[in-house]
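Left out: one protein chain. Kept in place: all the others.
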Amino acid sequence: MTRYAMAIDLDRCQGCRACMEACKVENNTTESVFWMYVFRLESGEYPDTKVSFLPRPCQHCDDAPCVKVCPVGARFKRDDGLVLTDYDRCIGCRYCELACPYGVNYFNWAKPQTRQYLDYDHPDIAAATGGFVPPYKNPDHDRLYGEEQRRTSGGGHMKGVVEKCTFCVHRIDKGLQPACVATCPVGALVFGDLDDERSGVATMVHDRTHFRLLEEAGTRPSVLYFGGAPPSTESREIETVKARI
Amino acid sequence: MATATPDTPLSRGVGKLTGGWLGFVGAMLVLVAVGAYAYSREVSEGMILTGMRDVGTMGGATWGLYISFVVYFVGVSFAGITTAAVIRIFNLNRLRPLARMAEVVTVVSLVLAALAIIADLGQPLRGIVNLFRYARPQSPFFGTFTLVVAGYLWASVVYLWLTSRSDAAVLARQPTRLQWLHRLVAAGYRDTPAERERHSRATFWLAIAILPMLVIAHSTLGFVFGLQVGRPGWYSALQAPAFVVLAGVSGIGALIVLAAIVRKMIGREVGLDMYVFGWLGRVLLVLLLAYAYFMVTELLTATYAGGARERAVTRAMLWGDYSWVFWSSVALLAVPLVALMVQALTRRWTVAWLVASGIAVNLGAIGKRYLITVPSQTHGTLLPYVEGSYAPTWIELAVVGGLLALGALLIGMYMKVLPIVELEEEEVHA
Partner (left out) sequence: MRVTRRRFVQGAAAASAVVAGRRFLFGELGVVAEAVSPQATLSLVEDFVPTACWVGKQDCGMMARRIDGRVVKFEGLAANPSNRGTLCPKGQAQIVSIYDPNRVKAPLIRTNAKGVSGTWREASWDEALRLVADRVNEVRARNPKMVLWQKGRSKSEKLYDDAFVGALGCSKLGHGGYCSDAGYRALEYTIGLHGVQHPDMRHVNYLLAWGWNITNAGGNKFCWITWPQQLVEARDRGLKIVHIDPRLRSAGPFADMWLPIRPGTDLALALALCRELIELDYLDRPYLIKYTNAPYLVGEDGLFLRVGEGDEAVAAVWDPETAAPVAAGTFEYRGASYATAFTLFREHIAGSTPEWAAEITGLPAGDIARVAREFGENAMIGSVTVVDGIEIPHRPVAIMSYHMAQQELGFQALRAMTMVAMLVGAVGAVGGQLTDFTWKVHANYEAFATLKVGDPPYDFTLKNSKYFPINTGLPGIVAKVMVDPGRYGVEEIPEVAIVHMTNPVVAYPDRKTIMEGYDRFRFVAVISPWLSETADYYADVVLPAATIEKYEGPLSASDGYVDAVTVRIPPMEPLFQSRGEIDIYLDLTEAIGTLYGEGGYIDRINESLGLEGELALPLDVKPPVRDIFDHWAQTQGVEGVSYFAENGVLVKGAIPAAKKYGYAVEPPFAGAIHRLYGESLLVAQQAMRQKGAEEIYWQDYTPFPTWRRPTFDTSPSEYDLTLISFKQIEHKQSRSSFMPLLAELAPRARLDINPVTAAERGIAEGDPVWVESQNALSGETRRVRTWAAITAAIRPDTVGMPHHFGMWAHPVNEGQGPSPNEIAYTGEGYLCQTADQSFHVKVRVYPDTENT
């Protein structure tokens, strides 16, 4: 039985946000959308200030509020732990976004145009890319995944649907690590199967204590935080990414 | 009674198209057209044209004016059908003139609610199909917006039709331009005692069935918000009952306004007298008192102690970005409360004050619906996101304005094809 989980080592994270960028490029998300987000937090008063960082992917909760509230079952939980969105079925009501205590959902408010961060209608882009029209699309994101055989991978597919972190379902399908995990320079992100005792996450669970975000909300997330401490009500965001489409 | 001809005026002003009415229809059509245009822009370019944005990193509110009005419209529908059902079940004959228009208000406002929901969907066509195809009752959204609105709307339409049949049958006797419609609605109703008996029983039981349904409806509407542990300010057991009470307030208020308009248009002899208005005023007063109780309870709880996250929302409402909405909504509910209390105590009801109160409480209800929906999104996050902001754009205002105009238009048109006040027993049997 596979049970995917992500371990985040807050003693290592240095808040560089490489994971945010890797996720964007890999999943083709549009402007202002951050499936992976990293908080840069500060607390206390000078000179006793403390600085910490908190990566926040989708938590892929075992008791996911977003799954509970989806009126059409477009948001669902797989047996291996991933919480995914079928973008063929989503009606764009955005209830999942409101139900989520972690704020990981993003709605495509406009027709996704600047995917891969470029405006594909620009003639110079077409010329530069050898006239490959339609422009670059990661073919992985059009495939059906899982036993359920639904289209759940990638972002920026169409306007009017909600999308979020998929733990890079298209990459783990190929045996690769999620993009954020692969790029983290200090190995603060570890992904694997909790039920596989040789996996990195299982080892970390065995060796160290961990906490989960917003435990009191009862969502039972699959993202485990090691080291550091949960954000307190005194934590203030600094260097917020204020991107708003 | 004189023999009817195609030109004989039907009762209750049915079929009589005055200049004022035509002007009203024209104005409403313009607003509806603007709203339709705005919506067409939204469909083709995406909801980015609205002021809504994602919660969390984007610092927006993802449910805004549309959902506020969905809740408001469903709320208004409450009072309508309740009044009508209560009148029937308890045979409150002196209030009978209210029954029809109450039913109409319910149906129209539910239609508007359904349209507002659709306006808020990212994939509207898909939404209509999928909401029925993949129905998930575990979702409060489904529970309210689909099951209840659809079921409740359907039940209300049936109820309205059933109760209209006898009137339609009466009107169908006259060979007017609308006779075909009247015959259609009458659907073979024959005014026999057996028929009347059956009719009466059917409506009675339907009324009984509808009452719990609408309590469920407004409670599940409350659940849509109240079950969300992730939204400070929403997560509260009080949401469901508070919704029901405020629904009553806005519905009765709307009914008052409509009754006054009808009285103006078709005269006092239809039975819309001070007894009726007084009754409406007293009901509104009681509901306002109940709602005031809920509001005070919520506020005391929130300001006495509360998690830091809840307090952020409360602060935004009481002295922050939303304070102007909050305090004006409070005023719009409190001032009518006082005015009604004065009228009740002095037993002197004036229609003008009642209409003013009715309008005011509806505006206050809209404000409160907005306050339930929005601040918990821009200021209510459990993770330390920076606070956000939301302001509706002209698209949202135009669509909502179009919906309100559509509602007025539908009621106005109904008044001209079927009687807005029930025909008296004598007329029926004449």
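All chains are identified by letter, namely A and B, in their written order; residue positions are counted from 1 within each chain.
In this text, a residue touches a chain if its C-beta (ideal position, glycine included) is under 8 Å from a C-beta of that chain, and two chains touch if they have at least 3 such contacts.
Quick caveat: nothing in here was measured; it's all calculated off a predicted structure.
Engineer: For chain A, which residues lie in contact with the unshown chain of the complex?
Structural biologist: 10-18, 20-22, 24-26, 31-32, 42, 44-47, 49-53, 88, 111, 116-118, 122, 124-125, 128-130, 132, 134, 136, 138-139, 158-159, 179, 182-188, 228, 238-239, 241-243
Note that only the chains that are shown with their structure count from here on.
Engineer: Centroid of chain A to centroid of chain B, CA atoms only: how many Å?
Structural biologist: Averaging C-alpha atoms per chain gives centres 40 Å apart.
Engineer: State the interface residues of chain B toward chain A in the complex, per the touch definition above.
Structural biologist: 45-48, 50, 52-60, 62-63, 120-124, 126-127, 130-131, 133-136, 138-142, 145-146, 224, 228-231, 307-309, 377, 381-386
Engineer: Please output the residues of chain A touching chain B within their complex, sorted ascending.
Structural biologist: It comes out as residues 32, 34, 37, 39, 41, 56, 65, 68-74, 89-95, 97-111, 159-162, 213-214, 217-219, 231, 233, 235-237, 240-245.
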